[in-house]
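Inspection log for the structure reproduced underneath, given as structure tokens.
Every protein chain but one is kept in place in this view of the complex.
Up next, chain A:
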Amino acid sequence: MTTPQIGKIHVTMTVNGTQVDGLVEPRLLLVHFIRENLQLTGTHIGCETSHCGACTVDLDGMSVKSCTVFAVQVDGANIMTIEGMANADGTLSALQEGFRMMHGLQCGFCTPGMIMRAHRLLKENPNPNEEEIRFGISGNLCRCTGYQNIVKAIQYAAAKLNGTEFKEAAE
């Protein structure tokens, strides 16, 4: 039994503000296109079944798990990955800073997906309460932190982006 050869398809998309293209098999997953063709390895693979969210990217204004999307499905799309999150001057964005200040990460493997999800969450709801944050990130698994400091990291970022003060410390 051999697999029939399928022709490759040309895809073009904008990733982190740069237009990229590639000649891909129709079955190539977006996460592999990002990680292997574009060499943007910050987007991770943790389960291949869209449970863990380590592969979350921002796709045309939505949080999407890139392990269950084909690259050919997003032809023409606008994508942002963790590599596009820092401020233009290279400093950490409010969310990245929040994760560091609030100890919202340990092994760092879920962190890019978590930050990408939090980024979209704060666009949808700039001032979420704890319950809304917990619901908002429930598609992203973390095995290290127990989420408590991730919630604080997102609150920290929300406060910073809203120009208000966040007084709590990581715990």
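Points worth noting:
By definition in this document, contacts are C-beta pairs under 8 Å (C-beta built on N, C-alpha and C of every residue); 3 or more make two chains touch, one makes a residue touch a chain; residues count from 1.
One rule holds in what follows: contacts and distances are computed from a predicted model.
When the unshown chain is looked up in UniProt, the name that turns up among "Carbon monoxide dehydrogenase large chain", "Cell shape-determining protein MreC", "Sugar ABC transporter permease" or "protein-glutamate methylesterase" is "Carbon monoxide dehydrogenase large chain".
Considering A:D21, A:E36 or A:E124, the position touching the chain not shown turns out to be A:E36 (whole complex). Of the options A:F70, A:F99 or A:Y156, the residue whose C-beta touches the omitted chain is A:F99.
Residue positions on chain A in contact with the hidden chain: 1-3, 5, 25, 27-28, 32, 35-36, 39-49, 51-52, 54, 81-83, 85-86, 92, 96-97, 99-101, 103, 105-112, 115, 133-135, 137-151, 169-171, in rising order.
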